[in-house]
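Below is the structure I would like to discuss, written out as structure tokens.
== chain A ==
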Amino acid sequence: DLTVTAFGGVWEKSLRTCYVEPFQKKTGKTVDVVLGTPAQWVNQVAANPAKPPIDVFLTLIDGAEDAKARGLVEKIDPAKVPNLADVPEPLRQVVGGDAVVLHYGAAGLAYNEAKIKNPPKTWAEFIERTLKGEWQAALPGINVASTTPTAVIWNFNDALGGKVGDISPVIAKMKALRDSGNVIFWNDVNQFLTQMQSGEADIGIYWDGRAWAARDGGFKSLNFYYPAPGGVVSPTVVQKVKNGSPAAWEFIDFLFSPEPQSCWAAAIQYPVASTKAQYKPEQKARMPKLDEVRWPPFAEILAAMPKWVETWNKDIGR
Partner candidate 1 sequence: MTATASWRRLERRLPTLLLLAFVLIFFAFLLAPIVFVVLVSFGDSEIIAFPVTSYSLRWYHRLLEYRPLLDSLWFSLKLAGASAVLAALFGVPAALALARSRSGLADLVSTFLLAPLSIPMILLGIALLYKLSAIGLGISFTSLLIAHTVVSIPYVVRTVVAVYRGIGRNYEEAAAILGASRRQIFTYVTLPLIGSGIFSGMLFAVLISLDNLSLSLFFGSAQTNTLPVVMLSYLQNQFDPAIAAIGTVQMVIALVALLLIERTVGLKFMSSPS
Partner candidate 2 sequence: MTQATAKAQSSVTAGEPGLRLRDVCKSFGSVAALQPTSFDVPAGTLCSLLGPSGCGKTTTLRIVAGFELPDAGQVLIRGEDRTYDPPQRRKLGMVFQNYSLFPHMTVAQNVAFGLRMARVNRAETEARTRRMLDIVHLPQHADRYPHQLSGGQQQRVALARSLVTEPSMLLLDEPLGALDKNLREQMQFEIRQLQREIGITTLLVTHDQEEALTMSDMIVVMDRGRILQTGSPAEVYEHPRTRFVSEFLGTSNIIACTVAGAEEGGLRLRLPGDEGSSGFFVADVPVRPVGSTVLVAIRPEHLRIVPAGEAGPSEPRATVSGHVFRGATHVFQLQRPGLDRPLMAYRQITGPVGETALPVGAEVGLSWLPGTARLLEDEPLREDAA
């Protein structure tokens, strides 16, 4: 009856156990889960706008912005999603109200404790000390869609006093970093871990959830924190596809009910949207508070992307 999107692995498994199965039990409706990536989903819907193959997007924010820009999704109607009452206001205002945050993570610095005893306190300090050559840093390349534009370009630019409309400060700095020889780039989220393990890099920009998972999985010397003024958020959001099954509303509402949200938080180790969700104590300790994370202007960034990408390509080239 319904098709929702998901990423693979634990993500999908948890989606099934925390959301899909209870929902099916409760309503008797069947839910298909389609694995893949945002670009795939958006285009699939765009190719069949009248009879979309997907009803609910669970997607990343850039995919969500794209879907909105192409007019593929509906505004989230609070009337049809009563549980939104438990979701803090900022999390409901993303993508111009065309999406709601389901959970969020934030980018910070992951570093090798064995090599670095005294990690930089702020983003600016990180840049300066990298330039000085205190360590090998691993930064995401321009092609890591969900990370670089926000966690590097916008974040550094901000730390260096630039504006969205003018990224020359960050470009100049990146050039210096690139030429210093103290920076390597990763172009796949998993490559960072490999680089850290093989000793190619000692510190770098990474995501909280993944860093903790690696540490818990056996990479004992990996540590993670949010430098001041804070981590850069990357939310996972929910969208209702235009012309999709009306049952989607029911499902979205179910997503934000407290019990599944707690289950979900425990499974994927990210803070979830519902204020009523329960967390395990050790998770609570690691979790960023909402005010510890910074929200980049996603829509503005998306609009500026063509220019950013071209500039970056030409000047940094990585």
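The rule is short, and it goes like this: contacts are C-beta pairs under 8 Å (C-beta built on N, C-alpha and C of every residue); 3 or more make two chains touch, one makes a residue touch a chain; residues count from 1.
A quick word on the picks: all candidates are chains of the complex that A comes from, given by their letters.
Since the model is a prediction, treat every value here as computed from it, not as a measurement.
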item: In-complex contact partner of chain A, selected from candidates 1 or 2; value: 1
item: Parts of chain A lying in touch with candidate 1, wherever the complex brings them together; value: 3, 6-13, 32-37, 39-40, 43-44, 46-48, 53, 188-190, 193-194, 197-198, 209-210, 213-214, 216-219, 268
